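Every protein chain except one is present and positioned as in the full complex.
In this document, chain identifiers A and B correspond to the written order of the chains, with residue numbering beginning at 1 in each.
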Amino acid sequence: MRTKLLAYSEDRSWAAQIKSLSDSIKAEASIFLPKKEIAEKVSGLYEEIYYSDLENFDPLAYISAFFEVAKLLSPEVAVFPCTGKGRILAGLFSAKNSKSVATDVYNVQSKENNLIAKRLVYGGKAEVDLELKIPATICLLHGSYVEAKANVESRFNKVIKPNASCRVIFTPKKVEGMEPDKAEVVVVAGRGVKTKNDLRMIMELAELLKGAWSVTRPLAVDEGWAESWIGISGLMVSPKLYIGIGVSGQPHHMMGARSSKIVVAINKDRNAPIFDECDYGIVGDLYVVLPEMIKKLKNMKQK
Amino acid sequence: MKILVALKPTYDINQLKFDSEGVPLLETCPITLGEADKCALEEALRIKESNKAIVIAVTVGESQSHIKGIRDALAMGADEGYLIKMKNAWNISSIAVAKAIASFAQLTGPYDVIFTGAGAGDTHSSIIGPMISALLDFRLIAGADQVEVSENMVKATCKMEDGTYYYESDLPVVITVTSEANEPRIPTLKAIIRSKSMPIKEVDPSVLSLSVEEFKDLKVLKHSIERKRIILEASDQKSAEESVEKIITFLKSEGVI
Partner (left out) sequence: MTGQEKFDALIIGAGPSGLSAGYFLAKKGFSVAVLERGMEVGSKNVFGGRIYSHVFDKNFQGWRNEAPVERWIKKEKLSLLCENGSVNFEFERGKRQDSFTAFLSPFLRWMASLVESEGGIVATGVKVDSIIFDDLFAKGIRAGPDEIYADYVIIAEGGNTLLLEKHKIKKTPTLNKTSLGIKEVIKLGESTINNRLSLEDDEGVAQFILGQPLHGLLGGGFFYTMKEYITIGVVVRLSEFTDNNFNAQDLVEDLRLSTHFSKILEGGTPAEYSAHLVTESGYEGVMKKPYGNGFLIVGDAAGFLLNTGFTIRGVDMAVESGRLAAEAIARAHKEGGNSEEQLSCYKKMLDDSFIMKNLKKFSKANEFLSNKKIYESYVNLACSTVSDIFYEGAEANRVFESFKNSLKKERISLFSFLKDMWEAYRSL
């Protein structure tokens, strides 16, 4: 009998990545999404698509709707995106319904009746192979699997909206430019960038490369220069090109960009840890290197 | 009001090194209470100061680092400190840890609020708080940057990947707190001396009717992604120009720009 997998997602990209994981272990996949509008976007990826009528993220309401589907299907594996919300839901679900749970997973294999998962720990510095007993809950890292293509007929099933557990007011974040987790190029400013005004150079470079810009956590949280950041507690990205400018490369930040295809670093400090995990690096003052890079790219564009 | 704070000592991963086979040198890596855990305790202590509450600190494990963690919590101002005695605390699955804390809460409760850090410094799974909430059927506020707890309600603000959520919830509630929530206090000498005479109570897992299954790590190794590590120097304007020129050529040949 095929392993039954139940996925959770809030967008098509994640749904497609989890489907790809499911295909790789030859599982029979179904998915739950909080709203009908999102569910419709996933059409063709999963045969059985469940959705509800959930509003702003209320963890207990969300998980009870997901649990309704789980009761129906009794999945051996539940897979959530490794995002802030995904982790919360994975915790809520696994405590009562799973024998094992792993977050930050980037590869899953089946072994006899169980699963072997590879997960990152210590801010992505180390990897652990885990044997997960079924039923298991997994939080999948962004960019670990390529997005699956639509190739099935989907059936849509509605789950009754559960009661709210609390009052929620949601303020969506302002996105200046492209969203980093959807962009192919991400330019990130770190501590080496001295003033908020200097972020303009970062934005300019991002724009020239048709990419998104972001910052490291201290710049978002301590300085308040941006609403989100790249890192284990913020956005996890997997672009084709990551450029860290004045980024030292602390593990919790690098974890958020580990699966980038190419990593470029510009930093004054030759000993910054980012130089150990980059493809191309320039040791130098960002205030000299960056304007030069912007100038050259502009010239290229004009030609 | 009765408040439980669940704490976990963690490896300082910034100082983690690996041997030539890629096995992490955990024995030389310093261990301390995670920053988010300290912020969780600080929130509890602030409630205690304004609302009269009893604050109880608990950790799962019995190593010197666990004892030190609870000592630090007592010095910061927790009223009581408990160790749930388990050997090899580092290898216990998060489900077992959550179950241990949940049964401990049932045994010593009822609690109005259970605080914990939103993520530990080493694994940063961020799932223990939600698990405890599920096991005890408590409400849940996860990843709070700002918390305000009153007699029968909690108001909190949580930053997530898509924006900011403001929550109002009833009690009892599990609240996980980020390291941005506050500036945890540094215990004064008098507080440290006072805490030295406070007992650290030990709880045997059998009292909590737990069967603890150890988590089997098949292997732990350095995670290395093959990177080219081509490093250029830009010590002056001229070398900066040259380096930038080269990098752009590289990136073009990689097909990423």
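Just so it is clear, a residue touches a chain if its C-beta (ideal position, glycine included) is under 8 Å from a C-beta of that chain, and two chains touch if they have at least 3 such contacts.
Model, not experiment: these values are computed from the prediction.
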Quick check: which displayed chains does the absent chain contact?
B
Residue in contact with the excluded chain [from B:50, B:91, B:106 or B:188]:
B:188
Residues from subunit B at the interface with the omitted partner, ascending
17-20, 25, 28, 30, 32, 64, 68, 186-194, 196-197
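Convention: only the chains that are shown with their structure count from here on.
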Could you list, by residue number, the parts of subunit B that touch subunit A in their complex?
11, 13-14, 16, 18, 24, 93-95, 98-99, 118-119, 122-135, 139-143, 159-170, 178, 180, 215-223, 225, 227-237, 239-241, 243-245, 247-248, 250-251, 254, 256-257
Subunit B partner, complex, touching residues on subunit A are 56-57, 59-60, 63, 83-85, 87-96, 98-101, 103-104, 116, 120-131, 139, 165-173, 181, 184-185, 209, 221, 227-228, 232-235, 240-241, 250-252, 255, 258, 261-264, 275-285, 288-289, 292-293, 296-297, 300
